[in-house]
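One protein chain omitted, others in place.
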Amino acid sequence: MSAMDGPADRDRPTGRYSVAFPKRAWYPACASGDLGRSKPLAITLMDAPVVLFRDGAGRPQALVDRCPHRNVPLSLGRVAADGTLECGYHGWRFDGCGACTAVPGLLAEPAANREVDAFAVTEADGFVWIWPDRSSAPTGAPFALPALATDVRSGEVVFSYDLDCTMHAAIENALDVPHTAFLHRGIFRGGSAATKELTAVRRDLPGGVEVQYLGEPIGMGPIQLGARTGRTFDHWDRFFLPCVAQVEYRIDGWLRVTNSILHLPISPRRTRAWFVVRFWSRLPAATVKPIVLARGKRILEQDAQMLAAQTANVERFGGERYTSTDLDVLGNAIWRLLRRAEREEQAEAAGAAAGPGDEPELPPQSVTFRA
Amino acid sequence: MSAMDGPADRDRPTGRYSVAFPKRAWYPACASGDLGRSKPLAITLMDAPVVLFRDGAGRPQALVDRCPHRNVPLSLGRVAADGTLECGYHGWRFDGCGACTAVPGLLAEPAANREVDAFAVTEADGFVWIWPDRSSAPTGAPFALPALATDVRSGEVVFSYDLDCTMHAAIENALDVPHTAFLHRGIFRGGSAATKELTAVRRDLPGGVEVQYLGEPIGMGPIQLGARTGRTFDHWDRFFLPCVAQVEYRIDGWLRVTNSILHLPISPRRTRAWFVVRFWSRLPAATVKPIVLARGKRILEQDAQMLAAQTANVERFGGERYTSTDLDVLGNAIWRLLRRAEREEQAEAAGAAAGPGDEPELPPQSVTFRA
Partner (left out) sequence: MSAMDGPADRDRPTGRYSVAFPKRAWYPACASGDLGRSKPLAITLMDAPVVLFRDGAGRPQALVDRCPHRNVPLSLGRVAADGTLECGYHGWRFDGCGACTAVPGLLAEPAANREVDAFAVTEADGFVWIWPDRSSAPTGAPFALPALATDVRSGEVVFSYDLDCTMHAAIENALDVPHTAFLHRGIFRGGSAATKELTAVRRDLPGGVEVQYLGEPIGMGPIQLGARTGRTFDHWDRFFLPCVAQVEYRIDGWLRVTNSILHLPISPRRTRAWFVVRFWSRLPAATVKPIVLARGKRILEQDAQMLAAQTANVERFGGERYTSTDLDVLGNAIWRLLRRAEREEQAEAAGAAAGPGDEPELPPQSVTFRA
């Protein structure tokens, strides 16, 4: 369902939300380190309860989080010595395929209806990834996090946050430049009265889209280095289907930062985000790390509050009714990709050709603005 | 929808609530002092989110509390130096008519769908008043608070409370005499065992109704002065469409108190009430004020708890099913006025004549009871 704005935006019926959920794709389920060997982990994937655990070989597994016996969450159980998942109520055990391997106490009896549905999972780059569509075999690898140089001046910071908003709103926010001068006034952009014309150029990527910013002066908050030196950042914002936002800054020879944000749609209006910041600079990583972490969390806290207020307000008004301008360089483009992927997938599952899209028009490929 | 009791009360279908909302009338939005020059104020008017702010001239303004861009509440923003309301997310600005006066960063682009709906507001007697119907021009002035003599023996106390009940239940409670002996036992009436016959006489007022009590002995709680002296209060309870209850007590030459209660329907079952108590007596106002405030708040706390319990119980039973007696001298009369105003307004908006009413019968014009 298309919820972003279009030509007749204000007259559209309400009750619309920018929620699209392509299911034949990898989504982050958890950070590898959050899934141990003895305790299972409960997650929610677009309202579906899922239990994650590691089998005897340490491989992650994912099952529907409901014991077929009395329907309690399997995530309340434990991983048995043989690497099966044991229900905490009556001790039924399940392997990674969801087959029931034991019903304690039961002597011979034909088994029926004791299996649990399983999800395909894989592990890469420090994350466990899940494939939501149980009717298709996974294809392709999960999103690859960018590799930076590995020395004392490079480092990684990871933190996560549950955002009360649609996955689309989270991604649009992560890749939106204009709000930084207002919502993050004084922290990020907007510290200086002087503004400058910038140009944003949008390009299609395979399974994604990017915007490159040209002419952005170097600076952050009150420190506006670029205004004096004339030096500029190289800056890209990117989206990769279905759930990755990425921001990259570079000053050749001085700095490179990538912030890859992996999103798990917990429900239509709640989204878990992992911020994986990888950086290289002239300074030792040990100096940079705490600054990145503190700054990142403070900005994130402000975004999270605004996104929650946005979601609550959209619900109070019974649906989204957005109005975009040329400054919204990525929002509609991301929505088009998500919505189209969902439509094509639904058509494929139904064995039919995808009908004409209901996505909004794209904004112009290049836009000049002040920031 | 009529929800007060009628002849076939107990057999009525449930699911009814005494909720009427005449929209072509002034309602209190906030106390003047609660609306400053820099921060906007969010209120809710019968479930509609509204943001109040003061423009450059200090005049109050009211807009639908949703930025047309990404739908966040404008009340999270701030009032800019030019007296426009600035959204806290991307800094869009709006004037008091709801016109968008700035989109920061945006160079030339034709504007469309950027305006916000505005409400008519006015300021009088220490309150900002709002006109809920956006399709009609305001007529008449807001309710005028009664002016008392201005000397050291007169004063004013104002306090507010959010009540979990319909506006009708709040007004009926404010003007109901019999409950004071039970709910406020020991504080208000009911302290003395001796009761006396009183007469209540109902009269129509322009856009309202009043009841005068005859023969009420002077006293409050344990102090029952009237029983000895034979002196009586002059006592009136009044309702003015659509949202004002008023209680007045007088002892000529000794005392005059008016309690005007202004109601804002936050939602069908939640009501904000401002109690504006103005008094004159033989004692200095500085002595009387703290007593009025403490006594008023204690009584109000008991009323608020009972009204919330009433609302919760009505919801548990799926609707109101009231039974009135002659002692309920104002409840049905108020409901008739509110409901008729709503019906006539709806007929007017539809360009039709109002159909026959569904309001309950009025109780007798005069009733004698014991108190």
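Things worth noting here:
Should a chain be cited, it is by its letter among A and B, assigned in written order, with residues numbered from 1 in that chain.
Keep this in mind: a residue touches a chain if its C-beta (ideal position, glycine included) is under 8 Å from a C-beta of that chain, and two chains touch if they have at least 3 such contacts.
Given the structure is predicted, the values throughout are model-derived calculations rather than measurements.
Across A:R114, A:R250 or A:K289, the single residue that touches the chain missing here is A:R114.
In the complete complex, the hidden chain is touched by one of A:G56, A:P73, A:G126 or A:G207, namely A:P73. Residues of subunit A in contact with the chain left out of this view: 47, 49, 65-66, 68-73, 76, 86-91, 103-107, 109, 112-114. Although one chain is not drawn, its touching partners on subunit B can still be listed: residues 5, 9-10, 169, 178-179, 181-183, 195, 197, 306, 309-310, 313-314, 316-317, 320-327, 368-371.
Just so we're on the same page, only the chains that are shown with their structure count from here on.
Between the Cα centres of subunit A and subunit B there is a gap of 47 Å.
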